[in-house]
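All protein chains but one are shown at their positions in the complex.
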Amino acid sequence: MDKEQAKNESGKKLSKSLKKNIKAIKDILTAQDILVYEFQTQDGVGCAAIYADGITDKELLGQLAAKPLSLSPAPKTAEEAERLLLFPESKQAEDVDTAVAEILAGNPALLIDTIEKALILGTKKVALRAISEPQTAITVKGPREGFIEDVKTNMSLIRKRLKTPSLQFETEEAGRKSKTAVCIAYLEGIADAEAVEEVKRRIRAVDIDGVPDSSYIAKFLAKKPYSLFKQVGTTEKPDILCAKMLEGRIGILCDGSPIALTLPYMLSEDFQSSQDYFVSPYRATVSRILRWLAVLIALFLPAFYVAAQLFKLQILPFGLLLTVSGGIKDLALSPSLEMLFLLIILEILVEASVRMPKYVALALSVIGALVLGDTAVKAGLVSSSAIIIVALSGISAYTVPDLTGTLSVMRIAYLIAAGSIGTYGIVLLTALILYYLITSDSYGTPLLAPFSPLIKKDLRDSVFKTDIYALNTRPAVFRPKNKTRLKVKNRPENEGAEETKQG
Amino acid sequence: MNKFWTRIFLIAAAILLLLFFSNDFGLINIQQTTVVTAIGIDRSEEEGKIDVSAQIAMPEGKKASSVLVQGAETVGEAIAEFNAKTGWYPTLVHCKLVLIGAEATGEDVFSSLDYFLRSEFVEDSCLVAVCEKTAAETLQADSPIGELTSTAIAKVLSSQAQKTGQVSVCNLRDFAKGYFSVSESGFLPLVSIKKEAEEASSGKDSSQSGSDSQSGGSSSQSGGGGQGSSDVFDASQTVLFYRGKRTETLDADETLAFNLADTDTDLAYGDVSVYENGNKVTYNLKIKIGKKAQKLKIEDGVPVFTFQIRAKAQITDADRSADIVEIAKTAIVPERVLRAAEEKFKAELDGIMEKTRSSGCDLFRMKQKLYRSRPKDFETYKDGLLTNARVLYDIRFDTLR
Partner (left out) sequence: MDKIKLRQICFLFAAMMPLTKLIVYPAMLAYHAKNDLLFSASANFLLEGTVIAAVMFLASRTRLTFYDLLQNTFGTIAAKIVYGAFALFFLFSALLPLLEQKGFVLQVFYENVPSFLSFAPFFAVCVFACVKGFKGIGRAADIALPVTAVSLAVILLLAFPEAEFSELLPVGGAGVKNIFTGSLYGLNWFTDCLYPLFFLGHFEYEKHAAKKVLLSYAAGAAAVLLFLAVFYGIFGDIALRQINALAQISKYTTSFTSLGRIDLLFIFAAALPLVFYLCVPVQMCVHCVKKVFEKCNPIIPAAIANAMLLTAGVFLKYSFFEVQILFTQKLWWVFAFFAYAAPFLCLFLRRKESGRFEGVKRDE
């Protein structure tokens, strides 16, 4: 029987014959890692545990299933077998399909002759890495736990932080072949119910063979999948996800991925860091202003530098103009091509440094810094001022890691606008991007909120951050039913005054 | 993104990339541009024509170069000729100084200066000054600390210099405002070159004396370098203009008095002499202006122009030895010195008023004041205002107590 035929028959019920049942399952699961462990009960009735090697705890299977059965008379029904085995996690499967799915998930199917059901035993054992601090979200102060690749562990990390009955997890399955569990996490009464339904609808509509990572799901959740801008927020840290859920967002966990998705997404959230909430509001505000400034530098500096040289020398102060003109005097490339060349070099260096083995990092740094930097200037390929501009722009982009990819593309777009249209091109491209952003929504939340549309209350946690007592309500942009986060009335009276007296 | 927008995006990207890579739509970039830092205008030997010189900033480490176009009809024509002669496009956005040669001021200077008002690519924030000699010669002078001549002159004419009253600074906008106002008058500082001591020629940058290949036949190098001497600039005198023509010149003391009475100067140093025990003693005073105002009234059909000035003075030095107690109380100015200072100030202002009467230059904008405060009387009094007005001085110097 070929696999297709087997698949067609897989929807059928299990029979009373052990042999037939083993054959039905093995006809579908032909891979070598699917093993059948056959044994007998005390009274000689045949039993078989079918399991996937490597993801099943064989010791537990032997101790809690094979051993008690081989020492007892054969149970007559599946319920009796369940009582006999005392497995903390077990269920019954009536058809071949379910049994196959569970075997593939790591839960063995226990078949007993004369019983037309399979007992699914929860002995899944997947090799997991330990919970550690994610490389992309390192904080000086604050929790260091990060999500891992197991959705259940990730769910537990959230549950650990939000011990409330309103925390809901709804699991959907995505991927025809991968059967990936996608878990939607939200706080009932806080998250927008319409948005939750929309997320569920979209995940159910996913019809793809496999979902290797949550970023696949992010593409399906995005309403404008071709957009240059992110449509879905991401985080690797449970504390951030919980904080976002408390604000009214929905979290989406995907089995096999340590990156949780959050919805609705606003551009300004990428400028927030978890550390902002652990330090003083003044420090947080300074950090955020720096991030905004850095993004502006990353985007506009190369473009303005080129526009200044090509179209508007007046932008450059006189002293700088002389320095720049001295530097580029004998260059073969025009200012715009020089900058494009350097930006491409920067992107190549970034790509290489991400992918290269660590032991060649030093060599590449030397090549990048010395050969491409100093020597290129000496060779008259580029000017030293252009290198400084590109370096500053490149470093600035990394102050907001979640936007680095977008910024890289936009930086080149701005450079082309500046090099072709000039200074006004920069303004026009900004206008175009802003028109796009201000009219884009993510699950009913404007992408550029709280700036456009202006939501005064939400500005308290945007470019600047106020103290915790001022953040007493959830962001209005998410339209939460339960608006109050912090009850200010519980604040001790005259707290500030007492401090003064003591001081 | 639907197909329509995808196509639009691709077409737009293609056009932009074409523009970006060709970069040749009449584009003149930094590599083809010369940065003009100063323009000099002189009367040409040919009747009715002008000589225009431009100082061009060279990249770091090199001295400036000057280009001269002789016998041009207009400044615009001369600028175009720079381009034709050198092959470099002169950009004037960094032109911070316009110098007018002494001989060119005999005619209405706005016949040349209006170029800077008409052009969209020249800033009217540039400083304007008259040269004691020719503008070309002045632009070739060599700054003692090796900076651009135009930069050195601009420093002499800076707002800091104006604040101390040594120079009466004027930018093109202010000069034009005066010219086009009912007063039709204005003033410009007079820049003169003074030779400093000979410098060791070994310290000189050889690049400055090299012939400038860009400037063609009419070019001349940055001046003075080859002679081994450097120049300093003096702008303590002020030239008065009426209807665009030079009429009178204020000397250094008059310039100081004018600045104390009218311009932004609020702190200045000046000498005053008194007789003490039959000996002439000169005190150097630090003068801090507290209030300065000019009022124009019509009293019994006669215009009365009043200077009201209140100032605090301190002694900074004297040309005689003093005992230790006097030195300790140096800030306190004796009454006789204060009165002498007031008298000197009045005398200088009187001298200025006399020059304005004789030249017709309405330096203190009396006509504007009349027009603004008494528009109905303007027609009646405007013609004889400078000559008929009675000038009163309400000047009081005080000392620190």
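A and B are the chain letters, set down in written order, and residue numbers restart from 1 in every chain.
FYI, a contact is a pair of C-beta atoms (placed from the backbone, for glycine too) under 8 Å apart; a residue touches a chain by one contact, two chains touch by 3 or more.
Given the structure is predicted, the values throughout are model-derived calculations rather than measurements.
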The listed residue (A:211, A:313, A:372 or A:386) that touches the chain absent from the view is A:313
Of the residues A:31, A:434 or A:468, I need the one that contacts the missing chain. A:434
Taking the full complex into account, find the residue in B:37, B:86, B:171 or B:359 that is in contact with the omitted chain. B:171
Had the left-out chain been drawn, it would touch chain A at residues 311-320, 421-428, 430-432, 434-436, 438-439, 446, 448, 451-454
Hidden partner chain, residues of chain B it touches: 4, 8, 12, 19, 25-28, 33, 89, 91, 93, 96, 117, 120-121, 123, 125-126, 154, 158-159, 171, 173, 176-177, 180-181, 371-373, 375
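To be clear about the criterion, only the chains that are shown with their structure count from here on.
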So how far apart, in whole Å, are chain A and chain B when each is placed at the average of its C-alpha atoms? 64
Residue ranges of chain B in contact with chain A within the complex: 1, 16-21, 23, 27, 29-31, 33, 35, 37, 57-62, 91, 93-94, 96
In the complex, the residues of chain A that touch chain B are 224, 226-227, 309-311, 313-314, 318, 321-329, 331, 334-337, 340, 416-417, 419-421
